[in-house]
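Note that this is a trimmed complex: some chains were dropped, and none of the rest were shifted.
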Amino acid sequence: MPAEQPRPFLEMRRIVKRFPGVLALDGVDLDVRPGEVHVLLGENGAGKSTLIKILSGVHLPDGGEILIEGSPALIRRPRDAQALGISTIYQEFNLVPDMTVAENVFLGREPLSSRRLGLVDRRALLRRTREHLDELKLDIPAGAVVRRLGIAQQQMVEIAKALSLQSRLIVMDEPTAVLSAREIDRLFGVIRQLRQRGVAIVYISHRLDEVKVLGDRATVLRDGAKVRTVSVADTPVEELIRLMVGRELGEKFPKVEVAIGEEVLRAEGLTRRGILHGVSLRLRRGEILGIAGLVGSRRTELARALFGADPLDSGRIVLRGKPARIDRPGRAIEERMALVPEDRKQHGILSSMSVKENVTLGSIGAFSRGGFLDLAREKRHAREYATSLRIATPDLDRRVLYLSGGNQQKVVIAKGLSSRADIFLFDEPTRGIDVGAKVEVYRLMIELVQRGAAILMISSELPELLGMSDRILVMREGRVSGEFTRGEATEEAILDCALRGDAPVAGAREAPPP
Amino acid sequence: SAEPGADYPQPPRPSRPYTIGVLVPHLSNPHFVGQAYGYVDEAQKLGAKVILLEAGGYQYVEKQVSQMEDLIANKVDAIILVATNGPGTVGPVEHAAAQGIPVINCNVMTASDKVVTRIRSDDEVIGRMQADFMGKALKAGGKVVLLRGAPGTSWAENRGNAFKKELAEKFPGVKVIGEQYSQSTPADGLKLMEDFMQTFPQIDGAFNGADTTAIGAAQAVLAAGKKGKVVITTTDFQADTEKFLREGVITAAVVQQTVVIGRWGMRAAINRLEKRQVPPSLSTPLLLVTKDNVQDVDMRGVRAPEGWKPPTR
Amino acid sequence: MTEAYLQESQAPPRGHPVLRVLGKIGMPAVVVMLAVFFGAMNPNFWSVRNLSNVSRQISILSLISLGQTFAILSAGIDLSVGSLIALVSVVCAQAMLSFGVAGGILAGILAGCAAGLVNGVVIAKARVPAFIATLGMLVAARGVALTLSGGLPIAGLPRSFLVIGAGYLGPLPFPTLIAAVAFVAAHLVLTRTVFGRYVYAMGSNEEAAILSGVDVPRYKILVYVVSGLFAGIAGVVLTSRVVSGQPTLGEVQELYAIAAVVIGGGKITGGVGGVGKTLLGVLVLGILGNGLNLIQVSSYVQNIVIGAIIVVAVYVDLARERRR
């Protein structure tokens, strides 16, 4: 890190932003120098995304000023930010699902073959997109329709898009949340190159290990206020956490060994053409079964198949000793299963409904007599989970739409936990939630298994898998490629098992001509 | 008594069965169902085959134009047209004429002169007859409102205007204080009359371009307890109109003999196809029906028989 | 979410100060404004008789708008309600002539529910988009009504039946009462029952609802049966008002029902809205329809005014939203 301090590229001064019922930002300062990776840290709801949304013209600040290279800048629309050389990778995906990768990468700045007629030069569009994809070593077809890509592939496309802008400041709001080791390495490679080229980077993440390897300086936010800006190198992780959370955290993984009981879920040769190939697994009472694998290894599809959300071509599922026909999620829930889906925006939250209504949706039957709701009891129940997961919301009637990303994720988890289930399928449950809340989620998982539940946890965060699982299955290309007990599992062994043959994460279809 | 409409007599049954296309604006009120009966029944007697098409409403000129094209493409022998609209139907009429397919124009007139004959009871006369009755009924002078009927239709325009003109000329004592178009359903007539009665404390008479609105108006007057205090005149004579007229809620109805229009149209078509002389215009007599003469009305010329339905294929 | 972006990120709309003041209160303000205005132009507007007229005139729209509220909240739509009124009217009248008043009413309401059931099954099971399914029903139901009635009104209904449309309880016309009861019932169902909660859930994020165990097909079907039920009641009431079965009733009413829901503040894409909002929408349309007649605006010009007010009303309401 350079000793002398170059003039900041960006200065944000005393930024204030109010939302109904929330003071999201309360006079926050931020300055970012060329060629530095500046990390934004803070609990869910601290104001990180809001700050960068103001920087990128999504929100208008209620107070404060923004300087670019010392001169005041007016950013009223995303286009203004782009014009100033600021590009952003948002926390929530912002691709156009029905358009191709290429069309997305160049959306808003299509190469033209005739400026006068506004004719798009499709060849150039595809060619230049491929160039950008290659930079990231992605073998996603430039003509693939984004809707058919996986969540991780979509994230990589977003990154490619942001890079293609040749910006001088790139904001990344939790870019790695949906990525696994391989993609993350590539991303970091690119980030280091950018730093060489003097590009400034604002980096938001809840993965402190990343912060350590990548960050130059870090600015910590708490409840919309800036706590302090520190040099990452000179600040131990525990200190960062204390600055964020304002208190000491207990151990990271409050794992408790629980007596493993009888088998509650058995899958035999689950097969879905082109997706899953003869997957078998056993899940026992009191057990946390971790599922590792690269993105695209079909862990999500496995979970969805177990839950009856996707049809199976062959294979059988045995629940609590009895063969079960789970052909729709409704059946799964009747069988006291619960799923915390991976993609919260599409499968998780009901954004126009309140926090309360989201949390209780899966268990609403429990609060009704003859179809009529007992609203008071429902509210009490919802409050329990909201508080134990520390969901940051002014009140339980706030629409989930208005919660921060991590708090939305907490709502999704609460929804899963609040059901009467005793078999839980967690797909990337801690994605995007802060360190404090993670520990909270782990505690709740332990409580569940102590109460005799069984948990299947899909995760791309190996430390989390290693820390919490009793057993770990590794998947590759829709097959189980290995199994480890808590004792024998190590990061290297699992990665190796997941990577073996290093299968391409491709295969999304070409776009049909519009 | 003689079959109504005997004064344009039924021709002898032709040698070969003709196919006649009949186009009407719609088939969702007694007026046109009665007329449809006239066409179909007469055709049966004359051994002709009828292709009966409705446009679905006066507003669907374009659909009627298309239907006429379809009939021409389908090579019918003659076309009987009840125009949705005067100028709008000129094109296909001339097209048919050019194809040598004779066009008989009934009830609502097309603006084209390429038609064999025009058969109708005149809208102006309908308006005037109501005006004369209204004028006499309110000889002391009074205030009347117009429920004109469907906006943009020739009958609503012509009948209403004729009514106002006649009043202004012959009965200056009777003032038109309000007029409004509405879809011609009882529901709309009811609402419109309710609102009129709120707008004007004193209403002595209500003109109706069609009896669909008159039935609604009658309800409103009944509900307001003004039965008999408002002179309601109307056009045509469906079952409810008759009921209200007998009860003295509706005062007078100028009745078109729709069945007769139908029969005459078919007779003219056959005559033309059999190379007989057809007069360039025929007008079917109108009846002024009130409580006093209602029992002498010969319904055979006015309505389709109980339970008759337009042919469903 | 886009509207979040729009809401938070854009400066509040400029525009006439009066609008801005109104903007603070939104749709209720619009309703009051309209009433005050028409009252000033014609005192009769406030007369008990006229108000009870208005309330009776809007009872039909109220009923079908309630059904529409369910459909739209669930991210669907029911274009068939207008035609269903005609179908119900014909069925009800014909049945009444042979099976008496009770029989007729029952038959009419059942006809409405049956048609709704068909809509529901086509949408939920065959997974045909609601727009298409109910458009098909719009066209077909009208055809059935015309075929059954032969295009003729069905007259001669028993006097006793007419009280439904013409009767009063104190100053309150029966249709008004029926609509009022319907409003309360619908409100309770939407806010206090599992079904109501699921209606919102389906409209907010169908996939998430499915993964949360909501039996979406089943409740979707129920939604359209409910809409059909309300159309059935509306059809019976209207039949009584016009003392005859009419195959031509209800044309374009579906558009006004949808308009009522959206004017009130319901989101056409589902998940947002409610009975209260719908009531506001109905009031705007009802007061306009009555008031413009009372101040004798020509029916041609009425169209222009109504069109404009619909837009302005919603604009004012949104102005409030954005100010939050």
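Brief remarks follow.
The first chain written gets the first letter, and so on, giving A, B and C; residue counts start at 1 in each chain.
The working rule: a contact is a pair of C-beta atoms (placed from the backbone, for glycine too) under 8 Å apart; a residue touches a chain by one contact, two chains touch by 3 or more.
None of these values were measured; they are calculated from a predicted model.
The shown chains stand for their kinds once each; the full complex in the file has the makeup A x1, B x1, C x2.
Going forward, only the chains that are shown with their structure count from here on.
Contact topology of the protein chains: linear, an open path with no closing contact. For the pair chain B and chain C, the distance between mean C-alpha positions equals 34 Å.
Averaged C-alpha coordinates give centres for chain A and chain B that are 71 Å from one another.
None of the residues of chain C touches two or more other chains.
In chain A, no residue touches two or more other chains. Those residues of chain C that touch chain A in the shared complex are 1, 4-5, 8-11, 192-195, 197-198, 200-201, 203-205, 207-215, 267, 271-272, 324.
Residues 42, 44-45, 47, 49-50, 53, 57, 146-147, 150-153, 155-156, 166, 238, 241-244, 246-249, 251, 289-290, 293-296, 298-300 of chain C are the ones touching chain B in the complex. Per the touch definition, chain A reaches chain C in the complex via residues 19-20, 57-60, 307, 309, 328-330, 332-334, 339, 341, 346-353, 357, 361-362, 364-365, 368, 371-373, 375, 401-402, 415, 419.
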